[in-house]
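The complex appears here minus one protein chain, its other protein chains still in place.
Let's turn to chain A:
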Amino acid sequence: MTTSVVEPKVGFGRTLHAEWIKLRSLRSTWYTLACLFAVGLGITALAANGAGQAWDTATEADRLAWDPTGRSLMAYIVAQLIVGVLGILVVTSEYATGLMGTTLTATPRRTRVLAAKVVLATAIAAVAGELLMFGSFLTGQSLMTGQGVPTASLSDPGVFSAVTAGGLYLAAIALLAIGLGVIMRATAGALATLVGIVFLVPAMAGLFPSWMTGLFNYWPTLGGSAALTTVPSPDYPHPWLNLAGMGVGIAAVLAAAFTLFRRRDI
């Protein structure tokens, strides 16, 4: 049997464009993004409004470690869940409706289909994430200015990189969510796993054996988000290394997702 080399006429750009049409044609995409900004900026406002009281009751040590940048970026904790929902739905909505079969009939090159979903969702999460983080920073600083507490500006040392890290962190969580969506093939399972990773494990970090704490240096919401501050925590002296480590872990999840997606029957 001879193998014919077929020049693909339908390239990655077409697949990406088709995925964009699918994503933009769903109202849920826009609701999710609206929710991201409403909830994100709302939490920023709450955190900033509490700044005056926090400053008044703070000890001298607290005041030395006062981080107006980190305080204005706290919305990432909830925002990561909403970004995660966006990433999960890009994959699981197709499994839930059976549309995945139609998609892969039109584009049988599965790696290309998943790559298009990953690129698209991550790009949207990165743009939305950066917009939210910069919006949160500016909103938070302006709300704190009126309360007589120290504030930061984007030109202060470390501030721009901390805010930028917030957007990158959210994009990375979107990637993780896509990977979970592919592996679980169901919205509920993927979302529960994501909540477990970003909320439950960090909340119960103290319960785990000590050998696991090394992992927590690179865990979402723990070490992975250390770069979102300008006053480095003594636990994480090089916060970008922690963020990069989280990226490596997410890459491993995605690699597993790609392998499963290529091999599994639909």
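Note that in this section a contact is a pair of C-beta atoms (placed from the backbone, for glycine too) under 8 Å apart; a residue touches a chain by one contact, two chains touch by 3 or more; residues count from 1.
By definition in this document, contacts and distances are computed from a predicted model.
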item	value
Hidden subunit of the complex - UniProt protein name among "LLM class flavin-dependent oxidoreductase", "Na+/H+ antiporter subunit C", "ABC transporter ATP-binding protein" or "Cobalt transport protein CbiN"	"ABC transporter ATP-binding protein"
Option from A:Leu26, A:Leu154, A:Ala188 or A:Ala256 whose C-beta touches the chain left out	A:Leu26
Omitted-chain contact residue, chosen from A:Leu46, A:Ala65 or A:Leu99	A:Leu99
Absent-chain interface as seen on chain A, which is shown	4, 6-10, 14-15, 17-19, 21-22, 25-28, 93-94, 97-99, 101-109, 263, 265-266
